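A single protein chain has been omitted; all remaining protein chains appear in their positions.
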Amino acid sequence: MIAAVHLSTDLTVWVSALLTLMVFSFLYRDNPFYKVAEHIFVGVSAAYWMVIGFWTTLWPQVIVKLLPAASRVTSPEATPGPADLTALAPLALGLLMLCRLVPSWSWLGRWPTAFVIGTTAGYGLVRYIRSDFVYQIRATVGRGLLPMADGRWLWQESLAALVILIGTLSGIVYFINTREHRGGYGRIAHLGLLFMLVTFGASFGSAVMARIALLIGRFQELLGDWLGLLS
Amino acid sequence: MNRIADILVRFESLDRRWIYLVMALAVTGALLSGLYFPDRPSDVVRPVYEHIEALPSGAPILLSLDYSPSSAPELEPMAEALTRHALLKGQPLCFISLWPTGNNMIARVVSRICTEEFPDAVEGRDWVRLGFQAGGEMLVNSLRDSLSARYELDMGGTPLSDLPALASVQGLGDFGLILSLSAGQPGLKEWILYAGDVLDVPVAGGCTGVGAPQFFPYYPLQLVGLLGALKGAAEYEAALAEGYPDDMPPVMRATRGMGPQAVAHAVIVAFILLGNLAILVARRREVGR
Partner (left out) sequence: MRRRITQIILSTVALLLIASAFATRPSGDDAPVLTRLLAFCDQHFSVWFSVLAVFAFTLGGVNLMKTHWRKVRDRAADWRYSLITLVSFVTVLVVGLAKFGGPPGLQGDVTAPDGWLTGIFETVLSPLHATLYALLAFYISSASFRAFRIRSTASTILLASALIVLLGRIPFGATMTAWLPAPLTFLRMEDLSLWILKVPNTAGQRAIMIGIALGVVAMAMRLIMGAEKGQGGRSGE
């Protein structure tokens, strides 16, 4: 219910509200207030990510490992262990990556990039085959099309399993572009398209829900924390 | 009748800023009226609740807050509800994050729920904050066999070996449940691919409305359950209210948000129907001519 208007006296709440309204002003049209807010966001978020990355990852995984005494800087009660020289490898790769900033040395940046791509490919290949291929096939046909429980045929699960099997197979057929979608094959591909349309419609409906929730969150802060209109 | 048809045809070329205004007024009105609707847990959300209820006493839960402020309105209510549940049930909770904004997201949940609502709960015994480290799925992979491969200290500077909450935990496989509330990548998918399916440890999660449809293929074989969008959070709050009626606030955050959500959905559906009606009328006029 509506409470009496009770403007916040907290400066931080006013700054947040002002920045929020500056961004919302874009809905009317592009304007300098929106541009200022946008540029503040770009600068603050870039630095924030760098700072967080440094203290949470670079510091413990490189600096403290190479110079264990440095751990006392952030935790005076810490007991430094022996140095771990394997941390030299990521440090070297990282410095090579920063060579991209100097045009004549930028070719050195390809080696850490190759490491990153190789790592992603190496780890990802097995995981994707297992979780997104084998397990998905198992989930599609694993229970069979005649699931039973306590001697009863679960006809609803059976129907669902059949629909999922048909939808998955026809969807896969739809995505195969190396064969022309004609005749019987074309009809299966068309069925796959219909399943895709239902999928995308469901995704849209869900996406609407997500975006509205974000708006509600902002309005709750404006109306509640700033204007004090919400009890 | 012709007048209505004229209005509808003109409606088709409505300036979008009028649509924005109607949406803003609808949400504002719903918020000011305090409208909300009680919910009930669906059969995708209920298994998460039941799994936590069935955990043996003391089995730790890993809760990964993989989101930023842009998704907090949907995922923070889930984080709060799950934290409440774990603390009420007495399951030690371990906060972690794959996103750089995760530490601040953890701080919010800890301050609102752990310290305010559970003043007797003790950090280190009832909950632990490991926080964020870079790497995404590589962080998950590193923690597979041993948490101390990446974390020697928690966010408060305490060695992991001194934390009673993690006394029974060596690696990710020792958790009773891994929960990821994720707004994108890295997130729930990475926990499934790099932890759940590798170690056979139960994984459940929450996600934004945008991501929810993509996780249904993992349910129920690879996901215990799924809290999808603000509705999923409201359903979990309903499950909590059923199971712990004396310990819950009368109306929780997600449930309160569902009122304006319902009004906004109705507005969008009305716009879609009116838009199509306008096209139908315009086409009939064309045919008539």
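As written, the chain order gives the labels A and B, with residue 1 at the start of each chain.
Definition applied: a contact is a pair of C-beta atoms (placed from the backbone, for glycine too) under 8 Å apart; a residue touches a chain by one contact, two chains touch by 3 or more.
None of the values given here were measured: they were computed from a predicted structure.
Peer 1: Give the labels of the shown chains that the missing chain contacts, considering the complete complex.
Peer 2: Touched by the chain not displayed, across the whole complex: A, B.
Peer 1: Hey, which chain B residues sit against the chain that's not shown?
Peer 2: Given the touch definition above, chain B has residues 14, 16, 19-20, 23-24, 37, 42-44, 68-73, 101, 103-104, 107, 111, 131, 133-136, 138-139, 141-142, 145, 149-150, 155-157, 212-214, 216-217, 219, 228-229, 231, 258, 261-262, 264-269, 271-272, 274-276, 279 touching the missing chain.
Peer 1: Of the residues in chain A, which ones touch the absent chain?
Peer 2: 12, 15-17, 19-20, 23-24, 26-27, 35-58, 61-62, 73-76, 86, 89-91, 93-95, 97-98, 100-101, 107, 110-126, 128-129, 132-133, 136-137, 139-140, 156, 160, 163-172, 174-175, 192-209, 211-212, 214-215, 217-218, 221
The definition used in the following text is that only the chains that are shown with their structure count from here on.
Peer 1: What whole-number Å value describes the gap between the mean CA coordinates of chain A and chain B?
Peer 2: The mean C-alpha positions of chain A and chain B differ by 13 Å.
Peer 1: Using the touch rule from the top, collect the residues of chain A that touch chain B in their complex.
Peer 2: 1-2, 27-28, 48-49, 52-53, 56-57, 60-61, 74-75, 77-78, 119, 123, 127-128, 130-132, 135-136, 138-139, 142, 199, 202-203, 206-220, 223, 229-231
Peer 1: Hey, which residues of chain B end up touching chain A in the complex?
Peer 2: 17, 20, 23-24, 27-28, 31-34, 70-74, 100-101, 103, 131-135, 137-138, 141, 150, 152-153, 157, 192-194, 197-198, 208-210, 212-214, 217-218, 221-222, 228-231, 257, 260-261, 264-265, 268
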